[in-house]
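Read through the structure below, which is laid out as structure tokens, and then see the notes.
Yeah, one chain of the complex is gone here, protein chain that is, but the others are all in their spots.
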Amino acid sequence: MLNRKLGVVDLSKGKIEIQEVSESLRKALLGGRGFNSYYLWNMVPEGIDPLSPENVLIFGAGFLTGTLAPSSGRFNVSAKSPETGFLGDTNCGGFFAPELRYAGFDRLILKGKAEKPSYIYVEDGAIEIRDAQDYWGLDTLDVQKAFRKDLGQVEMAVCGVAGENLVRYACIRTGIKNAGGRTGMGCVMGSKNIKAIVAQGTIGIEIAHPEEMLKTVEELKDYIMKSKITPILGSVGTPLLYEVSNAFGGIRTKNSQLNAWSDDFNASEVEKFVEKMISCSSCFVHCRHRNTLGGEGPEYTALGLLGSNIGMEKLEDCIKMQNQVNDLGLDVSSTGTYLAWATELFEKGLIDEKVTGGIDLSFNDFETYTKLIDMISRREGFGDILAEGQWAAEKLNDPNRDYLIAVKGLPQSDPHDVRYMKAFALGIATSSRGADHLRSRPTLEIFFKLPPDVRNKIYGAEIANNPITLDTKEHVVSWSENIFATIDCLGMCKFICHGFNSPHFVDYDWMLRLINAASGWDYTDAQLRAVGPRVIDIERLFNMKHGLTKAHDTLPKKYFDDPSPLKVAKGHHIDREEFAKALDRFYEVKGWTPQGKVKDDRIAELEAIA
Amino acid sequence: MKYLFTYPEKCTGCRQCSISCALNKLGECNPKKGAINVLRDEFERYEIQFVCLHCEDPECVLVCMKSAITKGEDGIVRVDKEKCIGCRMCVVACPYGAITSFEGDIIKCDLCDGEPVCIKYCSTEAVVYEEENEELMDRRKELAKVILKKE
Partner (left out) sequence: MRIKVKLLKPFSDIAGKDEMDLDFEGENIQNALDGLCELYPNLRKELFNEKGDVDFNINIFINDKPMTAEDDTTTNLSEGDILLIFMPVAGG
């Protein structure tokens, strides 16, 4: 069978239920993120504290995770977010999710709270709640090594010290560097007294039409490898983006006071630290770099947020901090954004040493930052304040968060300053989990030479071939949201998703061939295209249930009010009126009300899914 | 004779070789049941493939009590499923860890009778199917020593 089981673990009662999932539900949502969001919407009561036992934490693999489908090593972890109070959801690669499936499960739902530190052990169809006393207090690397030593060749999703100490942006880690970074899912693990999910399995995933899958993937590999983008990603990985963004004047620098930074963080410099390029499970692209400083990375995100955004001048310092943040189990994007926020507030005199407990904050201060990162993870001194993330706004004397680069309470994920690329701005403003490019970033906007007819055909509408206007960009963002949600449901990586990096990667046609080969269904193009919008609407409903309003679909104040000072982006900002109009058009494309609400008949339709 | 030659330094650890092998032979995606296996440990920082070398004097052939393993005229070492009783002696005897077993079924590379599927799914040519020559065979001997150490 292609599908595995659902494990529901009540940590308070120590009760485990193993359930089958209906085929109709799978046809409606496929798997991964879609299922996670659906369960959250149905299971998380209104108004609960995300750190209370009422919150629900879900680990869910994609529909094709662990198969021969390329880059299919991914899963989502979801809960109500302690960082934002809205949808918490994070997507992660590596080897854990395939192993969870080989161990017999597509998804684990954790309810309640364990009485004492525990971990979940999953092997060949069985789930156990085990004592984690010996593993509590270990960082994300040490704990994984300890599990390997004690239990053999297991794969794990763990939280670090930061998660145990309920830092609101603690992440989930698997392997050296793969992270379910966003929205504080490691913090939810900590709140439930769960250190890790450990999986080991030998149950193969049966494919309905093996020959068809072998043939499809062989063709698809050829197609992916022919792209000009693939060899670049496979030789330097994401650091190349740093230079690309920098070229646009689109690198978040010193808390977005600037928008371009030094060439010392260019891929050619990063390459000097690369030992070998490696892959996640089932991936042809191999974009991960094993670095010579004992870790993996840095990715573009770390280069920006633990580099330019905190004014670092030495690449080596940035890589060291990234390794530190990874080991402690903090989200790179949030950590870098909050450090930059506090530093600017300190430099502007909005906070002083009384607030920081004597710490003198300034950009490019490696010593202080590493100390502070450690203090955040242990909630010591000023670290305890910063561990609250955006909730520290009052204490940091910035109650309206005017200086924080975040949307819906979530610091922006990527280092791309979006004041120039207007579609990127609309994307982070409307994304269901807050400021995050991985929900909708329409990179094709940067392909200035893409012929208009190709562009229009992809997005299904007449699109302005001009990155600096919001006109028509509602189509671009909405289309991207839908296809990225779909590929998240399949458990495949966005790197090979049509529209994320290239107009020539995995589109709905390829997805359909893979789905039908694997499942033996006669799934149609129309059925497949209905999945993305369904997931987006369900996430909207979850957010609305937990207090989201139209006012939350907005941007950091700086992006509206402070024009970029440097390079081609100089003078560019987001115009409030134009943005408001674009938002209205976006809601219309989504089929939502002018207030951004899902319409009643659509709600009834979604409630009927079973 | 043509053999599979592996290049661990090029192996990214993705396991598509193992998964395609199991899918082709058994109809399931399962890297644990591939006749080519990738041993990887990101904490210890290595990736290395294990696959039958089709030795000149295979240990597995010598130890098989049922004569279920034979080296054919084409040089390919094969397991006869009818004769095999799943005693696992070959698994233990192979110095290169190239034979595995699951619930009594022996899993061992047969080069797909000359058209190995795994190579089609490697994006870095870390496993290739080529006619033997002195250089390749020397390299393979060196690699075999490394594998013996890892075992």
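In order of appearance the chains are A and B, and numbering begins at 1 in each one.
Keep in mind that, in the parts below, contacts are C-beta pairs under 8 Å (C-beta built on N, C-alpha and C of every residue); 3 or more make two chains touch, one makes a residue touch a chain.
In this text, all values refer to a predicted model and were calculated from it rather than measured experimentally.
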Can you list the shown chains that the omitted chain is in contact with? A
Which of these touches the unseen chain: A:G14, A:P45 or A:P231? A:P231
Of A:L25, A:L438, A:A530 or A:V589, which sits in contact with the chain we cannot see? A:L438
Touching the left-out chain: which of A:L87, A:I203, A:C287 or A:L306? A:C287
Touch criterion as defined above, residue of A:E123, A:E299, A:D417 or A:D553 at the omitted chain: A:E299
For the chain that got dropped from the picture, name the residues of chain A it touches. 228-229, 231-233, 235-238, 240-241, 243-244, 247, 249, 266-268, 287, 299-301, 413-414, 437-438, 441, 443, 446-451, 454, 494-495, 500-503, 567-568
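Keep this in mind: only the chains that are shown with their structure count from here on.
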If you average the CA atoms of chain A and of chain B, how many Å lie between those two points? 37
Spell out the residues on chain B that touch chain A in their complex, using ranges where they run on. 9, 12-16, 19-20, 22-24, 26-33, 41-43, 45, 47, 102, 117, 120-121, 123-124
In the complex, the residues of chain A that touch chain B are 66-68, 70, 98, 102, 141, 144-145, 148, 175-176, 202-207, 210, 213-214, 217-218, 221, 225, 234, 275-286, 290, 296
